Structures are given as structure tokens and as C-alpha cells.
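All protein chains of the complex are present and in place, except for one that has been dropped.
Let's look at chain A:
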Amino acid sequence: MSKLRPGMVTPLLAVVLAVGVTACGSGGSTGTGASSGATQPAEKIKLTVALFSDFHFAPLYEEFKKTHPNVEIVERRAQFNDHHKNLTTQLATGAGAADVEAVEAGYIATFTPLPDKFYNLNDYGLGKRQADYLDWKWKQGLSADGSKLLGLGTDVGGLAMCYRTDLFKKAGLPTDRAEVSQLWPTWEAYLEAGKKFIAAGVKGAKWFDGPGENFRAIVDQAPVGFYDDQNTLVAGTNPDVKKAFDLSAQMIQADESAKLAAFSPPWNTGLTKGSFATIICPSWKTGSIKDAAPTTSGKWDVAAVPGGGGGNQGGTHLMAPKQGKHPKEAAELIDLLTNKDTQLKLFTDAGALPSIPALYDDPTITGFTNPFFSDAPTGKIFTDAAKALKPQHVGPKAGDVLTTFGNALQRIEQGKQTPDESWAQALKDLERIK
């Protein structure tokens, strides 16, 4: 439900495009019924919700309508990068934004510096929710001075590693999740385990899907990522970023990559056909894998992430742009879409890890096993990951920086450049990010 996918796309290209096009022209529709001033019970209101994938919100809209019979809710979806670029344009030009907008962790720092463009949700009584939340997740949704509440969190992305038991068996590797976790205490050990897997020569299978997602996970686990706390871009000088890059490059050179860009149509095919044995799994990705490759049920399992936990990948906030005419209803909807019951339900339905720590000890979650992943205790695995999670400051152009490194790794993968050449070009490209 929350994923940073640099330069990638959901399988339903055509549908997404169609949605994207409608999204451009539907701005005016939110203004209907605003003429009467104070909200009458009978006044018809239309709320639009803009998302970048299926958040499994549909039943919740029905629930909202029970208490708000006058409200009609329209959801629209666009491809991940387009969704966020669209929002930027819509805020700049003053038209077209939805009443409720989803903003992912890689982009949240682009929007919180613009407190004038969003409703302060404190004004609608949502400040009371602070006690529920993980402190860092709450703070990500605040304006720079902390005085305004601009977004409320949905999920966070604690990390694990998903793997194919059938392919592990063929390669003579252990299949039990505890033993598999022992295989890779560090990313270096993961690289070595991959060499064993490749040496076993399982037909048509590589070690992982593509290097970009592993690179991101390694960076996410470091105390500082692409930006320091002052929003200065330090990606080119941060030794942890270079280490992540070098490790990813070594994985490519060991022929461990299936060279599939995450969330592309070939990636979907690869998931179904078993083109790779492991894949980095933020909690929400367990949902993506299930949606993209339903026929592989029972072939997967979930182990601990290399590098000793920590690290957050993705996670979303819901925000209410000031272009919306019905802030009260929008805030109430956001409240419903992020409350405890909802987050509990979305974990079991869509693998979205709650951002409300009280739920980490809820038996529904801790006792949750995922039948798709060979009954792996994903509830326990991901809540453990969430508890160990050390959040990292996300800078304003983190999405563009990630795309730059993703391209750099692909150049190595496609044999166009050596790791050194590719790193040098990435540094030059970083200078273009203003």
C-alpha cells in the first residue's frame, strides 16, 4: 500500500493512464454544493481520494457513508511517480488536487514545507490522535516548525526478506525460516549466500529481482540516508550510501540479479515464473506479491532482513489540500482511514504494517500468520521489525535521488559501465538535482 517505485509502474498501464488523464480534469467536481455555506445535513458532498495503488479502502468508504449519508466518495489512482508529480503541479497551479491525497514517505518532505497549501488538521480535532502514533511517523506529517498537522500516517514499512522455498530446496539451501535468517546476518553474507545459489545453477532463477530495491533497503538501514537533518543532500559523500552502492554492484557482478525492474510487467511475470529466489519485503510488499502472483501461493516464506532489522521502506500519509471545499468531511474521512480498527484490518487484508504501536501487541496481529507465505508468522516478524525500526530523515528530493542511483545500478546491470564509471556519472547527475 505504500511503495517508492522509481521509474516503475503497476501492471495495469492502460488503466492507470486512463485514470491519470481523468485525474487532470476532475478538479472542479469537488466544489459542488459549497454555495450554501454552513453544512446542511441534506447537502450533497463529493469527496475525491487520490491514491497511487489499491489501498483496499473500498469497504471503509461504505462505512463512512453510514455516518455521512450525504457524502459521495470517488477514488482515483495514478502511477506512483505520476501521482506525486501531479500533486505538485496541482498545488502550484491551484487546481485539480483531490480532497484527500496519499503521499508516500519518499515524497512527504516535498510537501510538508508547504503548510499554506494544506489544511491544518489540528483545526479539525485530529491533534488528539498524537498519542496513538509512532513518534517519528507523527512528526513526518508536521510542518517544519511543528505547529501544523498536515498529514496523518497510514502504515510504515518494516523490513523482512521474502524467499521461495521451492527454489531454495532445489539449490540445496535450507528452507526453514529460522535457518534461512541465519544464512544472512549481514548484507555481505546475503551476497555470499547468493553466490552459492547461483553456483547451484537452478534453471531460470537468479538470487533477487533487481539491485535497486536492495540498494534502497541498505541505505534505509543506515542512520543517515541521502539527506542530513538540515535537508542538505549528502548522498554523494555519505559512506553508507557508497557502501550500499558497492555491495549492490558486487551482487550484480556475481550475476545474482534477474535484471527485473520492480513493479514492471516483466517483474510480474518473473514473480509468477519464479525468476528469482529472494525479494526484499517491506510489510506492504507481501500484499503486492500476493496481488501480482496469486498462483505462487504456498511457495513463499518470510525470513529476517539482512543487516539486523532497522530501516523503514515506504509508508504513507494522508493529507487534505486547501483546494478542497469540505475540510471537515475530509478530516473526518482521514480520521476513519487511519484509525486503530482500520489499521488493524488493513494489516490482515493488505499487509500494511500499522503506525500505531499499541497494535504491535494486539493478538490479532502478533498471532497473524499469512497462508500465502507458507503460514509465516508475518504479524510477529513485522512487528518485531517495526519495534527495531530506526527512522531516517527523508529529504525533499529523495525520490529523484533514488531514481538516479537506480539508473546507475541498471547501467552496470546492462553492461554499459563499470561500477566506478557508473558511480561517477551518478555523482554528476546528483548535481542536477536542485
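Keep this in mind: a residue touches a chain if its C-beta (ideal position, glycine included) is under 8 Å from a C-beta of that chain, and two chains touch if they have at least 3 such contacts; residues count from 1.
We take it that contacts and distances are computed from a predicted model.
Missing from the rendering is one chain, named in UniProt as "Carbohydrate ABC transporter permease" (options: "Carbohydrate ABC transporter permease", "Sigma-70 family RNA polymerase sigma factor", "Putative protease" or "MaoC family dehydratase N-terminal domain-containing protein").
If you put the hidden chain back, the residue from A:158, A:270, A:321 or A:419 that touches it is A:270.
Only one residue from A:88, A:130 or A:143 touches the chain missing from this view: A:88. Within the entire complex, the positions of chain A that touch the omitted partner chain are 7-9, 13-14, 17, 79, 81-82, 85, 88-89, 91-93, 114, 259, 261, 264-266, 269-270, 273, 275, 400, 403, 406-411, 414-417, 434.
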